[in-house]
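Entry: subunit A
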Amino acid sequence: MVPTAYVLVLSAVLFTIGAVGVLVRRNALIIFMCVEMMLNAVNLSLVALSNQWGNLTGQIFVFIVMAVAAVEVAIGLAIVMAIVRHKDTTNVDEINLLKW
Partner candidate 1 sequence: MDNSGSILLSLIIWIPFLGALILLFLHSDRRLKQVALGTTLVDFLVSLLLLVRWQPTGEMQFQEFFAWVPRFGINYHLGVDGISLFLVLLTTLLGPIVILFSWNNIRENLKAYLVLMLAQQAAMLGVFLALDLVLFFVFWEFTLIPMYFLIGRWGGRNRIYAALKFFLYTMAGSALMLVVIFLLYFRAGSFDWLELRQASLDPGLQTIAFLAFALAFAIKVPLFPFHTWLPDAHVQAPTAGSVILAGVLLKMGTYGYLRFCLPLFPDATHRFVPWIAGLAIIGIIYGALVALVQKDVKSLVAYSSIAHLGFVMLGVASLNQQGLSGAVLQSINHGLSTGALFLMVGMIYDRRHTRLLSEFGGLWKQIPVFSAFFVVVVMASVGLPGLNGFIGEFTILVGAFQANRLWAVLGTLGVILAAWYLLTAVRGMLHGPLDNPENQKLTDLSRREIWVLAPLVILFFLIGLFPNLFFDKINPSVDLLIRDVQGPALALLLP
Partner candidate 2 sequence: MTLLLFTVLALIALVGAVGVVMSRNAVYSALFLLVNFATIAVMYFMLSAQFLGVVQVIIYAGAIVVLFLFVIMLIGGQIGPVTVGGRRYARLLALVLGAAFLLLVVLGLGAALPPGEAPLGAPQAGSVQAVGQELYTTYLIPFELASILLLVGMLGGVVLARRYRELGKD
């Protein structure tokens, strides 16, 4: 069996990679993918903890997070599309009408 700690550490590493990705990348789509990766990393923790504690709360939480992620993706990509129709870039540095 896999010790919970290992899963949590993996999850923390994935979360950090995602967070760093958000900070270093300038492409809105990739930033967004990194955010999704962060949510996923947390989900992994939740599932492992659900086992650790022997209740289903963590798994329910994951289910809820998936719904949230789905909505966020729908809205986020729609926003990106709306912008691209105006201006042909997804590079957030080029989107500089307002200061970043």
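Quick note on selection: all candidates are chains of the complex that A comes from, given by their letters.
Definition applied: a contact is a pair of C-beta atoms (placed from the backbone, for glycine too) under 8 Å apart; a residue touches a chain by one contact, two chains touch by 3 or more; residues count from 1.
Quantities reported herein were computed from a predicted structural model and do not represent experimental measurements.
Trainee: Sort out for me which candidate, 1 or 2, comes into contact with subunit A in this complex.
Mentor: Of all the numbered candidates, the touching one is 2.
Trainee: Under the touch definition given earlier, write down the residues of subunit A that touch candidate 2 in their complex.
Mentor: Of all residues in subunit A, those touching candidate 2 are 1-10, 12-21, 23-27, 29-30, 32-34, 36-37, 40, 43-44, 47-48, 50-52, 54, 56-57, 59-60, 62-64, 66-71, 73-75, 77-82, 84-85, 88-91, 93.
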